[in-house]
Structure formats: structure tokens, C-alpha cells
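Have a look at the structure that comes next, please.
Excluded from the complex is one protein chain; the other protein chains are retained at their positions.
This part shows chain A:
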Amino acid sequence: MLVCLCNCTDDVSLLMVLLDTNPFFWSTSKSTSLSFSNFLSHVLAFLNSVLLLNQFNQVVVIATGFNTCDYVYDSSSSPTNQRAETLLRKFEEFVVKDEQLSKEDTVDGIGNSLLSGSLSMALCCILKSNSNDIQRVFRSGSLHPQPRILCLHGSPDGPGQYVAVMNAIFSAQRSMVPIDSCVLGVQHSAFLQQASYITGGVYLKPQQLDGLFQYLSTVFGTDLHSRRFLQLPKPVGVDFRASCFCHKNTIDMGYICSVCLSIFCKHHKKCSTCGSVFGQAQTNAPSTSNQKRKTPDT
């Protein structure tokens, strides 16, 4: 109570919700026990409860599609009495647009949705809605509605998005925006595990998708200030292994190009990313490790 008196503004939150609308994920009944309409009703109830927690709370919904991403709903610009209607109408428009764009594409498997795009958009939006001056946001990080990002994601990770997703994660970390993630698919998402771990958010993979609303409201509904007093799910273990650039294998020991930090699983003569030629790597290797061992001891 005493704490609340001095920083009462902590309770206002800006919640960016990224909804995965990948049609290939939602249409495969194997991948989830939850239908898309059920999912939406859970999420709508959750969004309403967040908005009711504090009258200044703001919710922005971004749809992460298969071919495009877009803003679907912003509570600050929509009338309060028709929340669900506006959201669903915009949502439908988005799904139609997404579908039109995907006509010519043939997809094998579930495919991946554009997480990197929606994360980037969410970060831009957080930047703008908090302050007109950009310096304040990514230098000091003290913001006034407390922003956070919640990813409701089901599709598997797209390896091609790796660099972009990591860039977004580091930018969020710099602006002190936690990325919460709720994984709806069968597999764990290594991207979102790392995102939540690095930015200090919560990573959760619900066991029972029928009770999604309960998971959402108990874990992700609380603002950042109240989180300190709660026992939230702990990260189970994050996979920090890298995948090599040449075969995309996950490796726990490998060779790094000293110029561009590309990862290879075998010794190469030339770096395929930056084109530098490696000189005497083999002969040099033992001597460098000897030299380098001196540094930590001194």
C-alpha cells in the first residue's frame, strides 16, 4: 500500500497484444485443441478485463498474419461501448486481406507467421504512444503508461526471421519493454523463450487450452508493478545453442568467423558471408588459446 502511494502511475499499462492469425496453423486440428473462434472469445474477455482494471489502461491489438501484419484495434481511438464489434470487424477485413495476398503461394506444412514484423510494429507504437521525444524512450527507459507486449503465438518459428526477431528483442530490452509470450502450438518456441528471457517477460505454454482465459488473466493480466508480488511461471530452460549457417544444424561447438561472427560447424577456407579468407587457422589455434588463457588469470 505504501509503495503504491509514491508511484501510483505504475498501475497504468499499455498492452500490445500480437495475435497469430496464421490460417494454416488454426485450420490444422492436430496442432491445437482450440478453434479460432473459441480463441478469440477468450482473448476478447481478457482484453475487456484488462481495460476494466484501470480506466487509463490502453490495449492495442496487432494481427500477425501469414502474409502481412496490421493494427486491428486500439482502445484509445475506438468507442468504449462497441469494443468487440470494432475489433471483430477490423479483424475480418484483415483476414480477407491476408488471404488475398496468399493466393499464389503454396505452403508445405503449417508455415510461419510474421512475428518479426508485428514485433517491430509494436515497438514503434510503444515508442510513439509514450512520448513525443524518442530520446527518452530508448535512453532512460522510464515510461509512463508501462508498456508490455504479449505474443499469443501458435505457428512454429521461421528460421529466416531469426536476425529480425533478435533485433526486435534487443531493442525491447534497451527500452525496457518486457515481451510476454503464450505459446498455443504443440512445440515450444525458441524465439519467444529467448524473447521473454532476455526482456524479463513471462513465457508460458498452457497445458489446457480450454482454460486459456484463466491463464491469460492470472499470468498476463497483472501490471508490471504488481508482478513483483506474484509467483509467476519461471523459465524452464532456454535453448541458447546456435545453428550453423552452412547446414542449419543446432550445434554446441563450432567455428566463428572473426570478421563477421558467422557460425560454421566445420572448418572452412573462406567465409561464405563476408568473403574473408582464413589464413592459418589450424596452425594458429593452439597458440591463440595459450595466449588467451593468460588474460583471465592476470
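Just so it is clear, a contact is a pair of C-beta atoms (placed from the backbone, for glycine too) under 8 Å apart; a residue touches a chain by one contact, two chains touch by 3 or more; residues count from 1.
To be clear about the criterion, contacts and distances are computed from a predicted model.
A chain of this complex does not appear here, and its UniProt-recorded name among "TBC1 domain family member 15", "General transcription factor IIH subunit", "Ribosome biogenesis protein NSA2 homolog" or "phosphatidylinositol N-acetylglucosaminyltransferase" is "General transcription factor IIH subunit". The chain that is not drawn here is touched, among residues A:12, A:186, A:224 or A:251, by A:251. Touch with the chain omitted from the figure is made, among A:87, A:114, A:152 or A:182, by A:114.
The residue touching the chain not shown here, chosen from A:84, A:186 or A:238, is A:238. Where chain A meets the missing chain, the touching residues are 66-71, 74, 101-102, 105, 114, 116-118, 120-121, 123-125, 127-129, 132-140, 142, 144, 158-164, 166-171, 174-175, 194, 198, 234, 237-243, 245, 248, 251-261, 263-264, 267-268, 271, 273-281, 284-285, 288-296, 298.
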